[in-house]
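With one protein chain held back, the other chains of the complex are shown just where they sit.
Chain IDs A and B follow the sequence of writing; residue 1 opens each chain.
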Amino acid sequence: MARRSKRNVAIVATGQTDHRSRRPDVNIVEMINEAVRRCLSDAQMTMEEIDAVIIGNMEHFEGIFFTEMWAVDGSGAFLKHGMKITTGGTTGSSLALAGYYHVASGLFDTVMTIGWEKQSEGETTAGLIFQADPLWERATMSGAIGSFAASATAYMHKYGITEEQAAKVAVKNRKNAFNNPHAHLKMDLTVEQVLNSKMLAYPIKMLDMCPTSDGACAMIFASEEKAKKICQNPAWVIAGVTRHDQPFGGDLEMVMNLRTLRSATEEAYKIAGIKDPLRDLDVAELYEPCTFAELSWYEAAGFCGPGEGGKLIDSGATYLDGELPVNPSGGVLSTNCIGATAMIRVAEAAIQVMGKGGKRQVPNVKKALATGFGGSWWSDVVILSNTP
Amino acid sequence: MEKKNEELLVAEFNAQFTYDYSAGRYASYFFKQLKENKRIMGIKCPKCKRVFVPPRPACGYCYVKNEEWVDLGDEGLLWGYTIVQFPFLDPLTGEERPIPYGYGFIELSGAATRLQHFVTASDLRKLKIGLRMKAVFREERKGNLADILYFKAIE
Partner (left out) sequence: MGERVGIVAVYQTKYEPRKIFDSYPELVFEVCHKVLEENGLTIEDMDQIITNSQDFWDGRTISNRTVSEACGSVLRSESKVAMDGSFAVFYAAIRILSGCYDSCLLVSHCKMSEGEPHLINNAMFDPLYQRIMGLDELSTCALQARRYMYKYGINEEQCAQVAVKNLGNGQKNPYVHRGKKVSVEEVMKSSMLADPIKELEAYPITDGACAMILANEEKARKWSSTPVWITGLASRLDAFYLGDRDLAEALSLRLAAQKAYQMAGITNPRKEIDLVELSDFYSYQELLWLEEMGFCPRGEAGKMLEKGTTQMSGELPVNPSGGILSGNPVTVAGAVRVAEAALQLMGKAGAHQIAGAKRALAQGHCGPCGQGQCVIILEKGA
């Protein structure tokens, strides 16, 4: 059981690179440094004022064992406390939570968290192979797509979710991305285009899946005293919850029902005093690895009942002008630099609360939800508020 | 170092990382049964009585040690499936898998968790959720999950 921290902690600044499929112009440390500089600039702070740096990515994808050590020149961790956390897809949100806990402990006033991935430099196949369990999964390895697809059919079968409804998620999110200067894929799509895109593994088509991007994201967490000095409208962390689960796809319902998200949001809502998420939240950044997942995560996050994810997107409630805009940043369908992706959800939610969203700003954001997904269908949930 | 266009250099690193993974007592028994007897075994939690496959030392729900082996037979229901069109690399052969192929989750009778494996039918288009599937074993088995070729729809 988690509870609210003893001390108030807020996110006061963020920085992201402009995510692209390849960044041959920078090496990994330079790319990290770009996000760090943008974040410091957002805070109008210098590296000297940061007490600790927590960093992570998905190590096997680039083949670098001690990135937190190598990146010291670019991450600013020199002679500071530093840590590396690597939990697969949830890395970014694990890092964000680590930033929160570090400041909440009272031992650090300002902590920078950095998530990054430069998958173009690694061998994706090798990365995928190492991700598959050597005893139980490698012999039949069919990537994340295999598990998403094989459980999406179960989801469709049980609840009558359609491929059209899923396609709407891709249309919505990639169009939202036009408002986000950092997003990788910005596309003006129709449902037909999504349905006609290349089939990868039924029912998942190319445009139903997230891309792989090179990019980095940095955030600064600050104590109450510092936060009020650094930022006009800090994004206060009012709940942080993690749930892990059994290791294998076959142990779980996967896309059909993400029970870790269900369990984590239930606890987070209790901590944050949220009774009706659709009404009480003003914006949500959900980690949607594929279109079908976003529909299912609406249900797991309590925006609607089981099996009603398709109906919810049909209603328009999760569009920019709807009751609860989901993924105004463009979501994971637009940008996926794995080690950063979950942190980008938290950063984008913070941007909304801080009022720094520019063209993607949702009006009057008081409470924002950010979720991380990855590992073995794990979930991180962070709730931010404009008041502590 | 190679010189690429626009003078952006790329440093290559090529290494063959090999590992000798210990299968452990549970997996070792499972694969022995698979190889020698064409039996798919699950492990039962003494407390909640759920039978898990693949086998594992601890029940995640009760946090107790799993001890009793259960023969799960070789038939089950297709819970979810897909037809893969993307040529993933087969780590066991180093070659791309021929596409299309079926992949899915099978609920073996009596098991609380599903086994993921290749699935097929006389025609891939006949695959649908709820079909009864039967394991087809290789003639020559090595004691790994590829000893099962695939699960085939009973038609």
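Assorted remarks:
Heads up, the rule we're going with is that contacts are C-beta pairs under 8 Å (C-beta built on N, C-alpha and C of every residue); 3 or more make two chains touch, one makes a residue touch a chain.
Everything numeric here is computed off the predicted structure, so don't read it as measured data.
The residue from A:R4, A:K158, A:K186 or A:K366 that touches the chain not shown here is A:R4. Only one of the listed residues, A:G15, A:G82 or A:G357, touches the absent chain: A:G82. Contact residues of subunit B toward the unshown chain are 11, 13, 15, 17-27, 56-61, 63, 65. Counting the whole complex, the residues of subunit A in touch with the unshown chain are 1-7, 27, 56, 58-61, 63-66, 68-73, 77-88, 94, 97-98, 100-102, 104-107, 127, 130-131, 133-135, 240-247, 259-260, 263, 374-376.
FYI, only the chains that are shown with their structure count from here on.
We define each chain's centre as the mean of its Cα atoms; on that basis subunit A and subunit B are separated by 29 Å. Residue ranges of subunit B in contact with subunit A, taken from their complex: 4, 8, 10, 13, 15, 19, 21, 23, 27, 31, 52-54, 56, 60, 79-86, 88-92, 103-105, 113-118, 129, 144-146. Within the complex, the subunit A residues that touch subunit B are 24-25, 63, 125, 128-129, 132, 134-143, 145-147, 149-154, 157, 198-204, 245-251, 254, 256.
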